[in-house]
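For this depiction, one protein chain was excluded, whereas all remaining protein chains were kept in their positions.
Chains: A and B, in written order; residue numbering restarts at 1 for each.
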Amino acid sequence: MNKLGKYFLVLLFVLLGLFAIETLYMYTTAKHHKTIKNEFVKIVGLPDLAISNGANFIRHRSYSDTFSLFSNGPELLEYFPSTFTYNFAKKNNPARIQTP
Amino acid sequence: MIECKNITKVFNQNKRNEQTALKNINLEIKSGELVVLKGASGSGKSTLLSLIAALSKPTIGEMVVDDKRVSKMPDNFTAMFRRQNIGFIFQKYNLISTLSSYENIILPTIPSNPDEIELDKRVDELLKMFDITSKKESHIKNLSGGEQQRVAIARALINNPKIIIADEPTANLDEKLSLEFIDIIKELKQQKRTIIIATHDPLFFNLDFVDRVIEMKDGQILCS
Partner (left out) sequence: MNHFLIGFAISSLFRRGAKSFFTIFIFTSLIFLLSSILFISNSIKEELFITLKSLPQITVQKLQAGRHTNIEISKIDKLLKLNGVQSAIPRIWGYYYFEKAGVNFSIVGIDSFDKQYKKSFEAIVKDVDFDELYKNNSMIVGEGVDKVLRENYYQGVFNFIKPDGELKKIKIASTFKSATALESNDIILMPKDLVLEIFGMNKNEVTDIVLEIANPEEIPTIAKKIKNLFPDSKVITNSDLRVSYQNIFDYKSGMFLALFIISAFTFFMIVYDKASGLSSEEKREIGILKALGWKIDDVLKAKFYEAFVVSFISFLVGVMLALFFVYTLQAPLLKDIFIGYSRLKPVFDLPFAFDFQTLFLLFFLTIPIYIAAIIIPSWRVASMNADEVMR
């Protein structure tokens, strides 16, 4: 093989090695706080993460409302996907009803 | 031995720009023979050469090389056939200009995964033979016309083919370089290779080591 080819193969292996090292490093240094989190959830008893608290049909969605926006039927639990991704009001203008 | 049997080649058949390049060609070239195809531009020389090298297939007729009916072979077999038997020196050299001389010369050997040491030896031999050792690592675009042609010849010879085909080899060379090319051909002839040269350069017509001059006109052989 020509020189370039050899360099490239070396590069490929170096990258693979780096990749392995990176994942291994992250794996070993990962913080999980598993027990603390579980302790907390045991006391509070509510599901879901606090990453959507702008509307009450979103936080604890499976517990809170059968009548939430776009739910397909009363037997279904809330799962509307945009509930995490859709941000319609700015923080500095929280009012839902605009006053002229 | 190369046999052309009743070969007719029609380009763009059944279209308005239909063109009959070769008409009913019958020709036999023996092993070790040096044949010069002569004729005006457009007389069908290149077309005949490409049929012999199995680069294309005749519309009618049959091409037999060393008892192999190359005109009936499927694509992958003609590729093998070319690699093993034919050294083609193209009119425009057809070198890859962004590669070095060395890389160009070894191109025909790559698919057969050669032994690196033997290959290097063979390349060095050829480079020395054509006096371009110093240009081994130069890119083609930095070489002169004569040097480029010698790289093209070295590439044609790398697989040690029995048949050498050259299409208008001296068209882009001055007289001195043309004479040098004739020396190279002479040497190849001494190595008992079959050589076919298509040219309208008068330099070739009166050489003592040329076995036959075949004249072509409008896709037909005039005399031989």
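Side notes on the structure shown:
Definition applied: a contact is a pair of C-beta atoms (placed from the backbone, for glycine too) under 8 Å apart; a residue touches a chain by one contact, two chains touch by 3 or more.
What you are looking at is a predicted structure, and each value in this text was computed from that prediction instead of being measured.
For the chain that is not shown, the touched chains among those present are A, B, taking the whole complex. The chain omitted from view is touched by exactly one of B:13, B:94 or B:134, namely B:94.
Only one residue from B:106, B:132, B:164 or B:197 touches the chain missing from this view: B:106. Where chain B meets the missing chain, the touching residues are 46, 49-50, 53, 55-56, 75-76, 78-84, 86, 88, 90-91, 94-96, 98-99, 103, 106-111, 113-114, 155, 159, 167.
Within the complete assembly, residues 1-2, 4-5, 8-9, 11-12, 15-16, 18-19, 22-23, 26-27, 29-56, 58-67, 74, 77-79, 81, 83-87, 89, 91, 94-95 of chain A touch the chain that is not shown.
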